[in-house]
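Below: one structure in structure tokens.
Removed from the display is one protein chain of the complex; every other protein chain stays in position.
Here the chain labels run A and B in written order, and each chain numbers its own residues starting at 1.
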Amino acid sequence: MDLQAVAPDLAKYRDDIVLGDLWKRPHLSPRDRGIVTVSALIARDQTIELRHYMEMALDNGVKPSEISEIITHLAFYSGSGNAMDAVAVAAEVFKARGITAAALQAGANPLPLNEASEAERARRNDDMFGAVAPGLLKYTTDVLFRDLWLRPGLAPRDRSLVTVSALIASGQVAQITYHLNRAMDNGLTHAEAGEILAHLAFYAGWPKAFSALPVVKDVLAKRADK
Amino acid sequence: MDLQAVAPDLAKYRDDIVLGDLWKRPHLSPRDRGIVTVSALIARDQTIELRHYMEMALDNGVKPSEISEIITHLAFYSGSGNAMDAVAVAAEVFKARGITAAALQAGANPLPLNEASEAERARRNDDMFGAVAPGLLKYTTDVLFRDLWLRPGLAPRDRSLVTVSALIASGQVAQITYHLNRAMDNGLTHAEAGEILAHLAFYAGWPKAFSALPVVKDVLAKRADK
Partner (left out) sequence: MDLQAVAPDLAKYRDDIVLGDLWKRPHLSPRDRGIVTVSALIARDQTIELRHYMEMALDNGVKPSEISEIITHLAFYSGSGNAMDAVAVAAEVFKARGITAAALQAGANPLPLNEASEAERARRNDDMFGAVAPGLLKYTTDVLFRDLWLRPGLAPRDRSLVTVSALIASGQVAQITYHLNRAMDNGLTHAEAGEILAHLAFYAGWPKAFSALPVVKDVLAKRADK
């Protein structure tokens, strides 16, 4: 009703273009769009919209345990305050749907780690930044790459999708190259990478999508050359 | 009262410098300052301050239909969540002032489009990014440049002012060059461009203004050379 009283055409854009067209495009599944949207809203700390889209994500096949894990992941990639605000929203959604802690159990075993590639990543960081911020690098290795990324609650490809969506939605262009490559190593396709930008233009604003665009182009071009 | 109990000098800065000096500078009209401030607050999703400044914008000559259109515009340039949060604020303001949907009617005819320049813009984007994010480019053409920008509810110069203000206030430096040039093509003056930075320093913080400063300088210098 507010929308009709204030910006009636915005309702039309939402119904005709966002829900009626964008969400139906085949380049990204409704489940993926749910993950992308929820990740973007958490990264941008927009809790009012988040409730609606968290419901929609659950309706589109994202599991409660995956919602839980997206929040845990973004505590590290968007900041703990963003995660805590998302926890409050999820608590209401889960309660209304009768989702209990038992539904959040994921497998107990960590995913396998590629020791060689992780050691190489850590070594490169240490060479470059070890003398500057040793604490940051230690936590990056111990908490992020040897713990968080190995948690079984999200498939690696989905975890990458969450990360890339959060980076684009919050304008963190400098980290897109590493994480988009990782996402594509984990199975994200060229077409999906491009469609994430179309999707996020509506939810994070056009400038965020266009700031990411040349970086995404560059990643795709370098991978095609190989 | 909170202000007196917590940071009394902040009240003095606001009264003496922001309201008592900045808003009275002749380089940007009070109506323009209203548009700049409301756009910045929507872009930054700061709904508490927004209510006050939306009232002030209306008092300074911004029409309710223009407030409505600013929100619709920023749904695309700041993200749909920001627009929805602004809708809730505007609904209260409009209701308190007895502003009804009838007052939001703008002309029905779209503004004229410069077909040649729009075709050139689209072609350049397609050449550069058509293979990367075709969906994003399609929506950019169909929804933004052949629809949103032609809506008669805001003069093109004001629509540009909204866009540039939102870009500066949210630190989206990479898009300023295109949109500041467009703003000046639409009538924004050199002095107004500079004064937007002074104004936004107070509302979006000094770092946002100083990050935009070299880009604005560059745009002004290149236009002076022509």
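To be clear about the criterion, a contact is a pair of C-beta atoms (placed from the backbone, for glycine too) under 8 Å apart; a residue touches a chain by one contact, two chains touch by 3 or more.
Every value quoted in this text rests on a predicted model; they were computed, and no experiment measured them.
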item: Of A:Tyr53, A:Tyr77 or A:Tyr203, the residue in touch with the unshown chain; value: A:Tyr77
item: Hidden-chain contact residue, picked from the options A:Ala96, A:Leu113 or A:Val143; value: A:Val143
item: Touch list for subunit A against the chain that is not drawn; value: 45, 68-69, 71-72, 74-85, 87-88, 90-91, 94-95, 100-101, 104, 128-129, 132-136, 138-140, 143-144, 151, 166-167, 170-172, 174-175
item: Subunit B, residues in touch with the chain not shown (by the definition above); value: 1-10, 13-14, 17-18, 22, 25, 27, 41, 44-46, 48-49, 171, 193-195, 197-198, 201-211, 213-214, 216-217, 220
